[in-house]
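The structure appears below as structure tokens.
Only one protein chain is missing; all other protein chains are in place.
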Amino acid sequence: MTIRTVVWGENVHEQIHPAVRALYPQGMHTCIAEALNTAPDISASTATLQEPEHGLTEPRLRDTDVLLWWGHLAHDDVTDEVVERIAQRVWQGMGLIVLHSGHYAKIFKRLMGTSCSLLYREDGRQERVWVTNPSHPIAQGIGRFIEVPESEMYGEPFAIPNPDETVFISHFAGGEVFRSGVTFQRGGGRIFYFSPGHETFPIYHQADIQRVLVNAVRWASPKSEPWVDQCIELPSLD
Amino acid sequence: MTIRTVVWGENVHEQIHPAVRALYPQGMHTCIAEALNTAPDISASTATLQEPEHGLTEPRLRDTDVLLWWGHLAHDDVTDEVVERIAQRVWQGMGLIVLHSGHYAKIFKRLMGTSCSLLYREDGRQERVWVTNPSHPIAQGIGRFIEVPESEMYGEPFAIPNPDETVFISHFAGGEVFRSGVTFQRGGGRIFYFSPGHETFPIYHQADIQRVLVNAVRWASPKSEPWVDQCIELPSLD
Amino acid sequence: MTIRTVVWGENVHEQIHPAVRALYPQGMHTCIAEALNTAPDISASTATLQEPEHGLTEPRLRDTDVLLWWGHLAHDDVTDEVVERIAQRVWQGMGLIVLHSGHYAKIFKRLMGTSCSLLYREDGRQERVWVTNPSHPIAQGIGRFIEVPESEMYGEPFAIPNPDETVFISHFAGGEVFRSGVTFQRGGGRIFYFSPGHETFPIYHQADIQRVLVNAVRWASPKSEPWVDQCIELPSLD
Partner (left out) sequence: MTIRTVVWGENVHEQIHPAVRALYPQGMHTCIAEALNTAPDISASTATLQEPEHGLTEPRLRDTDVLLWWGHLAHDDVTDEVVERIAQRVWQGMGLIVLHSGHYAKIFKRLMGTSCSLLYREDGRQERVWVTNPSHPIAQGIGRFIEVPESEMYGEPFAIPNPDETVFISHFAGGEVFRSGVTFQRGGGRIFYFSPGHETFPIYHQADIQRVLVNAVRWASPKSEPWVDQCIELPSLD
């Protein structure tokens, strides 16, 4: 069965930052969606901040199995109503993949219940993304590590709840470490946070990064009927 | 060192429901605070919904080590501003103990990132609260289980994230089970949810229930300096 | 792809206990294997204690994706060599499903690192196996709970490590609770412990119990290449 996937892009840097536009002429979201669409079992489309309801209407979300999220400059411009709508769908079982600076997106903070803060430094040095759990579905087809030649440093402490699984930990040439690939379950939905993806470097053009995203979409796709999540008065069983 | 503790009570049933007032003439919050104050290392005061800022001003929260929370009818009357203030203090390290129908309080749902829904039935039958982790600090001084002669049934599935620890699981005479004592960490703060405590039964008068609350306050009290939780640009270490 | 599955049975009660033989003329292991073989993607065979190397030779284990284990009276008769062989295969990625009194099997204690003790009472009263995680693959096709009309009571505290996931918690008519369906990962292997299955009751003839076992085999089947698990001296990356 096809995994109906939506790649959401904030789509701001691409409009105002020539270097980003040069790397991603149609936007990072389009680059990612095209990579996902090379997988025969994934059907990926895009949505952006600028569309009505940010492209995430009630009917569209209902027909979405996995949502990917990239945002940075304009987290506050995402309406609370859409954030709540996404949270509800995650609880029902929709998968959510949060990318890079999406650690500070409303929807990620909403689902984590923590500040999701971290250390950072935009110095364009090397990042090595080490596989800590070689048997995890998301790490298949990757060697010992992924090398990102130029990256933004994200450092610990990363203020997230104790993750269900730690799939990747990154090493930065400048001297820091970061849990760069972690999983969570919230209600019926599987969540994967994956940190590599700074907009001024061609990270989403890397084949191994694309492989991780394909794996993650498959991993995060719903494994059950939607969980209708509400308090229910249960009649006596006697 | 004294653990500065605040017991927050919604204080609505006690005003409108004669049976509840008969059990708790000064309110459940006062009953709980008095029980905590029998411990030499705990100094407990109370706060209620009806006070300005619900009794939880910025300075008061800054001087609070552990906050207990009981609410039911009026979750929506708690202002978002106060909820956010509490969340920030939990991330810094304040302990939080959420009681009974507080599973649906704004602050608990805020910190869990899930719906926190469950099954329920108010039938006043027996609940047995089994200790699943006899070495946990919160279970000390309790035998195999606590017997609550009359209780409201809370049943699984309980839509919370995978807990860090499961200390108690309850058995209900009507045929259900519930993870009735679970722990979480969010930022620097320790959180304990404890479900027994329906307002129409004298549950907070039970010595073993009080013992759990004293243990929980000690467990949840901060073990470190406040964690100033924010994104920080780290200068190069080279 | 077919999931190559082996159901291991101790096969002692069936030889010496007429009531067990009446329920399971070919042994519990055969009953379970037949149930699994109704699934088109599972190919299940059996092995027993009495065979050479307990039916679990090196080549056979190498060709096994998922192993199910039922033992009770003769845990000590399983050789340490075979136990170690199984552990190695689990670390490489073979799934392991441990049933009922297998909580005290050498292989389960070996992989848990705890005593795996529990409370018990063979009283033949009702057990209700509640689903605590309705979106988990192992719980698909089950309603709120499975009813086992006559069961042996297994009670908390269950001395296992904190499970990765809690899928089922059981309610016993006699007044106890038990985490009856829990998952663990050890190396590359997925482990599921499922407690219902006392030999003197027709539990493995129940359709919903069989459904759980089919789900569990699928969930536990390897999701990656075998993990060759050893300390390796890594040459310098510079």
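By written order: A, B and C. Residues from 1 in each chain.
Methods note: a contact is a pair of C-beta atoms (placed from the backbone, for glycine too) under 8 Å apart; a residue touches a chain by one contact, two chains touch by 3 or more.
Remember, it's a predicted structure, so these values are computed and weren't measured experimentally.
Student: Touching the absent chain in the whole complex: find that residue among C:L118, C:I203 or C:A216.
Tutor: C:L118
Student: Just to verify: which one of A:W70, A:F158 or A:F194 makes contact with the chain not shown?
Tutor: A:F158
Student: Footprint of the hidden chain on chain A, which residues?
Tutor: 128, 130-134, 155-158, 162, 164-166, 169-172, 175-177, 179
Student: List the residues of chain B that touch the chain left out of this view.
Tutor: Touching the chain left out of view, chain B contributes residues 93, 128, 134-137, 139-140, 164, 185, 187-189, 222-225, 227.
Student: Hey, which chain C residues sit against the chain that's not shown?
Tutor: 87, 91, 104, 110-115, 117-121, 123, 153, 155, 159, 161-162, 164, 174-176, 184-187, 229-238
The rule we apply is simple: only the chains that are shown with their structure count from here on.
Student: If you average the Cα atoms of chain B and of chain C to get two centres, how far apart are those centres in Å?
Tutor: 37
Student: Using the touch rule from the top of the page, what residues of chain C touch 2 or more other chains?
Tutor: Residues 128, 134, 164 of chain C each touch two or more of the other chains.
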